[in-house]
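The structure follows.
Complex shown without one protein chain; remaining protein chains in place.
Entry: chain A
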């Protein structure tokens, strides 16, 4: 099982180590540094690195490498999932997960890590259980603790730890009982030169924020549940009920959680809400190239596309770009060759446009690779797959909660080849 954990920043300093079994010398990380050096970018460091006596499994998030050391055969996904859970927990505790924040809270971090694993076996990874064991630091609590001498460490066994619903603590009380659900869909797509879709799929999630008193039992039903043929549930969802009736029935965790994630695959027709027209031309032995992109709405079901940004990694041969946008602002970094254009809202009558010239290295032949355009956008009040919640009911408690559903569509990995 998981032996040790090292936290390494991007400049290669180990700023935290935790061992759950015997102590493993930090020199084991040298193998990791070697791999880090070989990889051109931090994202490219391979997640599994063998060393003569150990294996290093790592994830890279928030510019920190979380490197787990294992010694025996352990499912790597287990370790990687766990590492992601650690990051999520830190984020949950401290709001952000960054090197300074972890250093500022090193003792809490250490206590939390100790609670999360025992002898390398996961112990408590549900954030509501952890928060009962180790209370997250708040300014108020720190002040109170210094005055009263009380501690951040809970001295009672968390109630959820062993119940059939480990994700929910008992004795939850709210004055305003509310349950909000966000249906968020991200479109991953590759569009080719001519504008036709090569692949398109929707990664959807339903995130919930449930603040309900007692032990509420909720059911959520959909107008068109047949869309959901590839789903992953939060453990609270009763699978049998879903299988037989296509209804989500669950006792929710307290607070924020992801109820469900789903995947609408390429075979179903995925609507593409934007189009990108582009004309990027390099000419041999000319030091000027032409550049023009236009972004416009395609299938938006009458909704507005907002928060549009366009980024593109230009070829190395491009020295500078002189462009004029019809709206929004743009930047080009001549060092990283990254072009980014913050477009904002798309007005269907006047599709935004960015046009101008590129100065190329004089005398060099035209670049081998074509830049790929990356698109970000948001559409409020729309789930592009057409998924619609029918109703939400609550059983088991007497009060009437506030209920709310929000829909949103976003670009995920949305790429246009040129």
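Operating definition for what follows: contacts are C-beta pairs under 8 Å (C-beta built on N, C-alpha and C of every residue); 3 or more make two chains touch, one makes a residue touch a chain; residues count from 1.
Convention: contacts and distances are computed from a predicted model.
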Listed names "Cleavage and polyadenylation specificity factor subunit 3-I", "Exosome complex component RRP4", "NOP14 protein" or "AP complex subunit beta", with the criterion being the UniProt name of the chain not displayed: "AP complex subunit beta"
Contact residue for the chain not shown (choose from A:195, A:235 or A:404): A:235
Footprint left on chain A by the chain that the document does not show: 1, 14-23, 26, 39, 43-44, 46-48, 50, 53, 55, 57-60, 71-78, 80-82, 84, 100, 103-111, 114, 118-119, 121-122, 125-126, 139, 142, 146, 149, 151-157, 161-162, 164, 166, 188, 190, 192, 198-199, 201, 203, 229-235, 239-240, 243, 258, 261, 263, 265-267, 368-370, 372, 374, 413, 415, 417
